[in-house]
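Below is the structure I would like to discuss, written out as structure tokens.
Shown here: the complex without one of its protein chains, the others still in place.
Now for chain A:
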């Protein structure tokens, strides 16, 4: 048994070192790419879970109100309940930092949360410096850095008071704050203060905004009895649910990167296939001899299988650790692109296990056919077959017909179209390669002289293998171009969606509900032409069809209210919503819920547990679609949410900034947030624009990987043509001419790969832009910068790949080539 392993090892390492290394490199890259994605995905999920868990801490329920605050007496019974093991009282208050440096009110706005115990197990604060002494304020590191404050320094609040910093903590959702002044324009800072201190500053002695509590067991009984007892009051109770889908959509981004990882596996799998297939054909004679010596079919297959297992093992052993490292870099890049101010620890154990399995299996899966083929080697095998041109004319015609047939899928709006187009590209590539070679012949001739012409003839000799190699490059390029186009037009798509569903130009959020006088005052602003109230009930917990607990907000809509979602049948939907117990879901919420239109969704409303019929799914920019809409009347009467803390303003675009300043000075004592459409567009799209650079890096990696395939193919072509190359040398080709010939071959493969890739990419982009499924999210466009990069990288890297073989070819010894021929 040991000896067969040793024989295999010798076969892969001594027969053809360069090819061995190139194939190994492809496996390593493919494996490390997948590993990186798995590690990054898992780690990112863990990071968000970690922060979500930290936010939830040990709390099981919380009692809130649809007003800014409520009297502590409402919950005194809970504090004394024997089933309750811990409570935390909190009061939110809007304030402004008092700073030496010059910043607008808007930038300085801060929400202070007063808590009765900073050390409560219902509150998890990752302290970096200082201690939670319930005497001073707690701020995040980012805020400390921006304000230039250290533990013990004093922070002052306009018209309120001052406090010492008692602790600096890591990022946590409760204290999510801007980390630069630019971001501070549209988001408030958040800090933690002792409840007593905040009450003293505000005079709200008996008031709290919410209370969280922990129960013995699940506390269901207490929950239901409290739900009953709070009916009719402004106070309501919700279970605490860890669900951050409203604040981020990072999972969607990974779908995207998994597509690229799958692509890299496919490319490196193809390289493995090519290598092992050629190696089997080269060694047919050897296998025939083995069989004549009594080896069985399966023994021959086993020998090749073991070679592959060895390659896969080495590839995994190097690729997986490398991938973990890539994954680490990838998360850093991703978090910085999304400006997430988070600390993470790499979670590599489980992803590594999965990666090891994938990394080990896929090279073997891709080599199964050649391995089977090796076993089938006939005893009467003649060497001549290896020199025969592959594929008959009839096969070529069949390939072309099927290829064109598959291309017709372009006219069908279905996800399968993408697979059909890619398959058709592979099938049609021999034709394309032949056509392009003919077109490029004059150019090659003027660049490389006769070696250029020989190059085209050589390519035709192994047309299928060369065409497959170029097709792989083309597919890599086309998929990345499509993804690039998606990323590039996503900001436009999002912007369109935000502008059409924001409901105004400016959203103004207050701690208190807006009074009629406030609205009159706002309408008196010269720049403000319209003011519409918006009620958002939050947090509302609900159940998926699989009874998973989730949390989102429910927003009021009405026909004469602001337009908060986009739908062709908007009017009908408004009308249908006026029916009792009906609700519309945003698309992401609908997906997470998992039910069908017409079914009911269960929610914990301020008026207790209720069921609502889902009458439609709509697109909306609010919480990126993780939201529900309810008729305004139903929201207050049936659902039990009566107040509105938000106003949507229609503002003259020239006066946005002055309006914002005026708002803060007029309503500063209860205003908590002023956000414009532009702010929302900017914060949504800036992260996506950052992804453009990631896409460019991916493009380079994929082209690089495909070029490894080109190097491998050309190397195989060279070894196979060893005797012909010897003959050419004997007949007067100089070494340089031999080198030029192979460079020209690489150039042809590279060029046709790039051209085919760009053409395919444009077809895919066109299909996507026309697709009803995408609802016009991407517009048809030529991603010029990506195309240019693909061209330069594709041609350059193909030439580099060819250079390796050209070196080998020019070093071939004429005499020995002639002798064996």
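FYI, a contact is a pair of C-beta atoms (placed from the backbone, for glycine too) under 8 Å apart; a residue touches a chain by one contact, two chains touch by 3 or more; residues count from 1.
One rule holds for everything that comes next: contacts and distances are computed from a predicted model.
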Identity of the absent chain, which is to be given by its UniProt protein name, from "Spore germination protein KA", "Holin-like protein", "Ferredoxin" or "ABC transporter ATP-binding protein": "ABC transporter ATP-binding protein"
Residue in contact with the excluded chain [from A:12, A:630 or A:728]: A:728
Given A:369, A:450 or A:782, the one touching the chain that is not displayed: A:450
Candidate in contact with the missing chain, chosen from A:489, A:509 or A:737: A:737
Interface with the unshown chain - residue positions in chain A: 387, 449-450, 453, 457-458, 460-461, 723-724, 727-737, 814-815, 818, 821
